[in-house]
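One protein chain is absent from this view; the other protein chains keep their places.
Let's look at subunit A:
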Amino acid sequence: MPAPTQLFFPLIRNCELSRIYSTVCYCHHKHICCLSPHVPQSRLRYTPHPAYATFCRPKENWWQYTQGRRYASTPQKFYLTPPQVNSILKANEYSFKVPEFDGKNVSSVLGFDSNQLPANAPIEDRRSAATCLQTRGMLLGVFDGHAGCACSQAVSERLFYYIAVSLLPHETLLEIENAVESGRALLPILQWHKHPNDYFSKEASKLYFNSLRTYWQELIDLNTGESTDIDVKEALINAFKRLDNDISLEAQVGDPNSFLNYLVLRVAFSGATACVAHVDGVDLHVANTGDSRAMLGVQEEDGSWSAVTLSNDHNAQNQRELERLKLEHPKNEAKSVVKQDRLLGLLMPFRAFGDVKFKWSIDLQKRVIESGPDQLNDNEYTKFIPPNYYTPPYLTAEPEVTYHRLRPQDKFLVLATDGLWETMHRQDVVRIVGEYLTGMHHQQPIAVGGYKVTLGQMHGLLTERRAKMSSVFEDQNAATHLIRHAVGNNEFGAVDHERLSKMLSLPEELARMYRDDITIIVVQFNSHVVGAYQNQE
């Protein structure tokens, strides 16, 4: 085994080598996609290589699991007790409350709850949250990786810096640049709000920093000194595009350090979607690339909840995206550019970071792979070029930015990866979070009225209602509560412990068949502050 592998080895957590390959590896196999129409295709972002499937488990099982999706077929011995379930659900939960000054929270954000539940091992989703220190506002984002977690990890570390820098006024950029130049302490740009499990790569920090510095140097040079107003929408778009560009460039240039060299390649060859919210006072911008979603929870006057979608999914369900793709490529590719609702028949999201296989020319891909490290070269997947690959790039990281001016009735924002949205309707998501946050189940009180009810019937009814209630109070975190519902809801919309237990006790290699990684951030808004903003004007 070549030396670089060993270097790279200890950094992969809980994971044997074969899995690293398998997660990095993808290849097209029409067969499976066609054969399992009732297995929602969204289940698997990439269609797995049949060889891999056969390698991992007997083929019969595979069919049983994918087609049946019957819970009875899962091994019974994995049942968990409620405390075990809770410890799994709560392992990644994180809450942040915006500190109060003088007993008042002057921010329009009260705080946020976030959590994630892995289905892949290791999880490919990432999340980030940070407060901008040199400008106002708070950044929150969820990132759904595919073909490995390298790209989502890199994006989660770097994107907010790109956004923050894009938002900085010229003077601040100069100040920062001067500080770096003279070796003085840098102004802090972001204050991160991280769960202990959310890590940053130490090895690549220098590399990332240099790329970022180049970016702000260009911004300084480009500045004409005229426009002082920074447009958030433009800043978001620029940051997204720039980061994706840097990822691509870093992979092309390579790095003398073989570990870093391999890392930048993995980042570039894997992919990630991003859904980022920037909240500053009543101004809420959502930049979305891919199929994660931002949903606003609005409380109507009668106390009921309604959902307002603040992002568009970039996938085959979005007609505008389909048209965009068709327009960007010659007419003769119209049929091949999206096949089986996937980009080139392969990729579910139509926009993403990384994924250079959908961006670079064939020549470039071949050149990089040949000059790349042996692990890259040895493996079969690297030689694979997407079919019908005529006019790259097919993929972009450019986000679609939506703006929303917050109103007092806008109580919270849910950012979540598609793992949540494919299991729950947006209306249910908003209702569950809303009821959780207001601490009340809007359960109608029972009245016997003139009906004939026996004590036993009443008892059964009450026990059921209590079970429903107790699930609300079990969680201290809105995101955890949502995950509990997403995974454990039975057909009546109530959390079914047995189901929850079964879903969570699935062995690692099966979990992905039943659910995707779920990452959720629930941002709570401060209606008083929002109302005050409104009154000012």
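What we mean here is this: contacts are C-beta pairs under 8 Å (C-beta built on N, C-alpha and C of every residue); 3 or more make two chains touch, one makes a residue touch a chain; residues count from 1.
To be clear about the criterion, contacts and distances are computed from a predicted model.
With the options "NTP transferase domain-containing protein", "WD repeat-containing protein 46", "Guanine nucleotide-binding protein subunit beta-5-like" or "Pyruvate dehydrogenase phosphatase regulatory subunit, mitochondrial" in hand, the undepicted chain maps to the protein name "Pyruvate dehydrogenase phosphatase regulatory subunit, mitochondrial" (source: UniProt). Residue in contact with the omitted chain (choice from A:Ala185, A:Leu222 or A:Leu455): A:Leu455.
Although one chain is not drawn, the whole complex shows that of A:Asn178, A:Thr391 or A:Thr463 it is A:Thr463 that touches it.
Think of the hidden chain as still there; on subunit A it touches residues 443, 445-448, 452-456, 458-459, 461-463, 465-466, 469.
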